[in-house]
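The complex is shown incomplete by one protein chain, all other protein chains being positioned as in the whole.
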Amino acid sequence: MIIQEIFDGLTLGMVYALVAVGYSLVFGILRLVNFSHGSVYAFGAHIALVTAVSMGYGIVWGLCASVIVTGLLGIAIDKISLEPLRKKKSKPISALITTIGISYIIQNGLMIVFGSESKWFPKIFDYGMIYIGNVALKSTQLGIFLVSVVLLLFLTFIIYRTKVGLAMRGIEQNTKAAYLMGIDVNKVVSFTFFLGGASAAIAGTLISGYYQIVNPQMGFIVGLKAFSAAVLGGIGILHGSVLGGIVVGISESFGVSYLGGGYRDAMAFLILIVVLIVRPNGLLGKKKVEKV
Amino acid sequence: GEKESDTVKVALVAPLTGDFAEYGTGFDNAVKLLADEWNEKGGVLGKQIEVVSYDDKNSGEEAASIAERIVGDKSISAVVGHFASGVCMAASPTYQEVGIVEISPSASHPDYSSEGDYIFRNNSLINVEAAETLKIASEVFDAKRVAVLSVKTDWGTSTSDILINDLAAEYPNLEIVGHEEIVDGTVDFSPTVTALMENEPDTIIVVGMYNILGPFTLQYKDVDPDINLIGFSNAYSEQLIELAKEDAEGICLPTIFFHSSLDEKVATFVSSYEEAYGSIPNSLTAQAYDSMGLILTAMEKSGSVDRETIKNELYNITYDGISGSTTFDENGDALKTFNWLTIKDGEFVEVER
Amino acid sequence: MKTVENKTLLEVKNLSMNFGGLKAVDDVNFVVKKGEIISIIGPNGAGKTTIFNLLTGIYSDFGGKIIFEGREIQGKTPQEIVMAGIARTFQNIRLFKEMRVIENVLTGTHTNTHYNFLDLIFRTRKFRKIEAEKTQKAIDILDSIGLKDKMSDYSVNLPYGDQRKLEIARAIATNAKIILLDEPAAGMNPQESEYLLDFIKSLVGRGYTILLIEHDMSVVMNISDRIYVIDHGKKIAEGLPTEIANNKQVIEAYLGKEEEDVA
Amino acid sequence: MNKENKIHSIYNKLLDKFEDSKKLRIIIYVATLILVIALPKIGLSSYLIRVMTMIALYSLLGQSLNLITGYTGQVSIGHAGFCAIGGYTSALLNVTFGMNFVLSALCAMIIAGVFGFLLGAPTLRLSGTYLTIATLGFGEIVRMIALNWEGLTGGPLGVANITRPVIFGKELTTFNGGLFYLIMFLLLIVSLAIYAIVRSKMGRAFMAIRDDALAATLMGIEVTRYKVISFVISAMIAGLGGSFYVHMVRFIDPNTFNFDISILIVSIIILGGMGSMRGIFLGAILLISFPEILRFASEYRFIVYGLILVVMIRFKPEGLLGGQIRRKYRMPSGVKGGL
Partner (left out) sequence: MLKLKNVHTYYDNIHALKGIDLVINRGEIVTLIGSNGAGKTTTLGTITGLLKPKTGKIFYNDKEMTGIIPGEIVKRGISLSPEGREVFPQLSIHDNLRLGAYTRKNKKEIEESYDMVYELFPRLKERKNQVSKTLSGGEQQMLAIARALMAKPEVLLLDEPSLGLSPNLVQMIFKLIKDINNLGTTILLVEQNAKMALRVADRAYVLETGKIIMEGDAKKLLNDENVKKAYLGNL
């Protein structure tokens, strides 16, 4: 039983991790809490739904279309609403509220176009169940796990091993200096938003394929919890997001068993607050050095 | 003396946007459909009927604000509306205080109708419906070990509470072996499935709408394909079959409205609804349709559009609608009879008793 | 004419501080007497700012002793240290950017403004009297340092040199006995440095004691009663300005050989 | 000079006039008072009075959040949690013990303040985003507890049949304008208190912490203590707002004060201008009346609402009345040598 709970939690955790990586990515570069990420994730899922089901191209093309369209949406969000704020050197909180405004627009736009009801979504990685002892593991769970790991490695590679990754980190720390280094800040930021959007699309498609259900509100609570997961792990640290996701997932799974389903959504936040009190920069976060 | 106007106004308040927009839109559609039908036949008391729609987003605050607005508009004679009980109850004190009839097609909170004599519901009381699900468990599935999954809303909590603590005792052959709760909007049921499985139930009663019953069915049948599932009337929706596909086969639920019913009135309603809006109405939509019918009939019978007269008349009428024959008890609660439905070959059919 | 009382105000004994493997401050001793202007000089990265950080309680985990007015500073919080009478400016300016110039100075008076919550909520007579008093004091300080005209400006909009002055004004407002100035003349032109120099001297006349870090030798040599020289965390020399200017080791490590500008 | 600056400078000039002339000030105050008293009496529909009541309530909540976010610089997106605590406290005391508004509101403030302390003390060491997300978590946890602790809160059923405020034996309703007078009175008291705090040593400490916590420490300001104080005061005001609200709508359930409400409050202060008391009123007026005005747009309403947020912030990120004020500093009376 406990093992089953852990496995349930792990999968759920990877779900959060997939979404959390997108939060972390944008936060890591821009110090911006991108509240629209949850609705961008729902948007990605709907694009995949349209391409795969309504237009009948199947899930693979659905995923591809979703990655590109959602990535572009990411860029559009930045160009239209956030870039002007960067120019005016506004406070981070203004940008945060802007992203909330964006998420209203996207979520309600989705509702108008698709209706607010839940819709069926085709299953992915469907190779039945895998039994380890009497623990049941769905092949979809395994698929999600693998994709998360690959996505994570890919993003980590970009950020820590490439020149554009160095530029991203530079922008985060000192935008003015980044300009002076000849970095085309807006392009790099757009690229970051593309990655953020694309990762949301991947997450949206995979997770919808796992639960076989999509609706315009799907991003909200997952978004909040994934965000907590990202902070829990140490926001801006990509593998921290994965760890945070897993911790949240497993604690939820146990929370359901021992406290009842009603407390389920509280678990993520409870763990978050407890961890932050003990480790103010998250599980993997390091204290920023202060020099006076 | 106000000037006699040549229209009769009825307000419709429901979530037309937001997470519950599908239900609210259904209300709005149904109410307007009925008004159109009456208007074609000459309206009520010789006046044309006008539906004034308000969107409360299923938020108590919005609802209260809209209620103030409605009661202040003297030309409005009655209100159909508010979706969730909690939202209804944020608005009903205002309706009661000023004195205007509110009929909710969906409120099920036990306390709702006791807010006052102007407050009605055209929905069965939760204990009645809960008793039906147990009857299904016992008679259709011959269930021995029943588990309950309930959504953590006012409706889900009160229903599961009555089901487990009051009603189950009437079925000695049947044991309640587990109860799990989930919050609305949940899509991942794996920990819940794991917890429920532990008690090895043969039947699960799901106190939740189609968007819970659907994905839950998928995820539960993945691990135990033989489970019997029972839902409630608000899971009665084509969307349920759409979401759960083949896994939906065999799900049973009680409802006061059945769209493929042989009843002629129902058939006409379903076909004109489908023609007008391109979708099949669900149970709550039908109840909204009848709520409007009740109000209009009360006006016609009493010969007045006065707010108080309508109220008094409602306690006296018997209305033969598409959700069965309706009368109100002294609380303003509707008394209803149920059909049992199951899903067979991708369609809802009546259970043969 | 200023008077140096022969009273030790601040004494530092065997002060040491490590960052990882780096000995940023290594067994440093020095003494500051009341009414003195003492300079600490030394190459970049010698550990000067770190000494200031230790004196003001920013790092609490260090070796050695700091004794201020006969009491040890170790274990005291930065607040307690300010209240005991040590105030400072920062090498990298740290003003309250979105506050006005005068509000920055008023913030400096925080520890010596005494009224309670009820006073402030009800704006009692006492409250109004103290507020007026402190505002007056802030204006006077700004006047003396030449920022009175700009007291309504937001500090972030001031030019660099004025920001430095404002830092000093804010430190003075704390009523500290000793003021630690970390490169106050950086970013000022010679004429302004000269003005600053006069100002610092006038502070001593008003009873303050000054500990100064500065790379501008025209300032240091002109103003200091005594100079300590730090290199690689260690004290390598101390003495009167003239002694230091001619100290071979100091010239080697710090001043540079062909320095012609030093008077 | 562009147009925006012109508007600003006219505004500033008016304010200068206002502040310099005692006579003008008194005239305006009295006029406002008469207006407020008259509003419910001039035959406005109860709907409009209700909207105005909500504007006043959200101004109060905005002032409360502005204290920690605008002045102390601690961004909270879980403020509705404090409203909920205040609301439940009041609701339960009223329903169980029949406590009247005055007492129950007082208790609500105290309990909310205690929670402000409990949340503030351990989490205020957190910086920036970490604190923000902790407050989000707090808001959600409060909601979850309200949902699950059925024995106390009634769970999803909520608490119903709360009585309206009764003051001097008179029941205050929307219809008799009583609720409107009450909230205006509370708003006045709260605004005066916050103004007093801001224009004092304490307010300066808050702002110093916002701008540079370390430098503030070295000015002798006990950073954590002041942060906690601002949290507690803010939580108390939010609790008061929550209490008023439940006595007004006479019902509370776990969704009454949800995340959307927290966000609405933050949006009000961002739009109005953080750290500007006048701005908050403006923000509340705009954000509460927009959805009402936009009702005709029905399903597009939220999109329009989102657009308004995005566009307003885009063109005025510091808020309508926020940012640096290009006016001279207002000296306390009795100071010579001011400019």
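First chain written, first letter: the chains are A, B, C and D, and each begins at residue 1.
Going forward, a contact is a pair of C-beta atoms (placed from the backbone, for glycine too) under 8 Å apart; a residue touches a chain by one contact, two chains touch by 3 or more.
Here the structure is a predicted model, which means the values were calculated and not measured.
Participant: Where the complex has a chain not shown, which of C:Gln91, C:Thr113 or C:Ser224 is the residue touching it?
Facilitator: C:Gln91
Participant: Looking beyond the chains shown, say which of A:Tyr127, A:Phe157 or A:Tyr179 touches the absent one.
Facilitator: The missing chain is touched by A:Tyr179.
Participant: Check the options A:Lys79, A:Lys123, A:Arg169 or A:Arg279 and report the residue that touches the missing chain.
Facilitator: Of the candidates A:Lys79, A:Lys123, A:Arg169 or A:Arg279, A:Arg169 is in touch with the missing chain.
Participant: Hey, which of C:Asp27, C:Glu69, C:Asp143 or C:Glu192 is the one touching the hidden chain?
Facilitator: In the complete complex, the chain left out is touched by residue C:Glu192.
Participant: Touching residues of chain A against the unshown chain: what are they?
Facilitator: The missing chain touches chain A at positions 163, 166-167, 169-170, 173-174, 176-186, 288-291.
Participant: For the chain that got dropped from the picture, name the residues of chain C it touches.
Facilitator: 19, 41-46, 48-49, 91-92, 157-162, 183, 186-194, 215, 217-218, 222, 253-259, 261-263
We take it that only the chains that are shown with their structure count from here on.
Participant: Chain by chain, through touching neighbours only, how many steps does the shortest route from chain B to chain C take?
Facilitator: 2
Participant: With one step meaning two chains touch, work out the least steps from chain A to chain D.
Facilitator: Between chain A and chain D, the shortest chain-hopping route counts 1.
Participant: Can you name the chain that lies farthest from chain D, using the mean of each chain's Cα atoms as its centre?
Facilitator: C
Participant: When the contacting C-beta pairs are counted for B-D and for C-D, which pair yields the higher total?
Facilitator: Counting C-beta pairs in contact for B-D and C-D gives the edge to C-D.
Participant: Hey, which chain is the most central one here, using CA centres?
Facilitator: D
Participant: Please compute the C-alpha centroid of chain C, do the same for chain D, then give the distance between them in whole Å.
Facilitator: Centre separation, chain C to chain D: 41 Å.
Participant: If you average the CA atoms of chain A and of chain C, how far apart do the two points sit, in angstrom?
Facilitator: The mean C-alpha positions of chain A and chain C differ by 48 Å.
Participant: Approximately how many whole Å separate the CA-defined centres of chain A and chain B?
Facilitator: Each chain's C-alpha centroid was found; their separation is 36 Å.
Participant: Identify all positions of chain A at which a residue touches two or more other chains, and write them in rising order.
Facilitator: 108, 111, 260, 262, 265, 292 - these are the residues of chain A that touch more than one other chain.
Participant: On chain B, where are the residues touching two or more other chains?
Facilitator: 17-18, 21, 152, 183
Participant: So in the complex, the part of chain D that touches chain B is made up of which residues?
Facilitator: Spelled out, the residues of chain D in touch with chain B are 45-47, 49-51, 54, 147-148, 150, 155-158, 160, 173-174, 249-251, 253, 255-256, 292, 295, 298-299, 301-302.
Participant: For the complex, which residues does chain D have touching chain A?
Facilitator: Checking each residue of chain D against chain A gives 69, 75, 77, 122-123, 125-130, 132-134, 136-138, 140-141, 144-145, 147-148, 214, 259, 263, 266-267, 270-271, 274, 299-300, 302-303, 305-310, 313-315, 317-319.
Participant: In their shared complex, at which residues does chain B touch chain A?
Facilitator: My answer: residues 17-22, 152, 180-183, 185-188, 190-192, 194-195, 198, 210-211, 214-215, 218-219, 222-223, 239, 242-243, 245.
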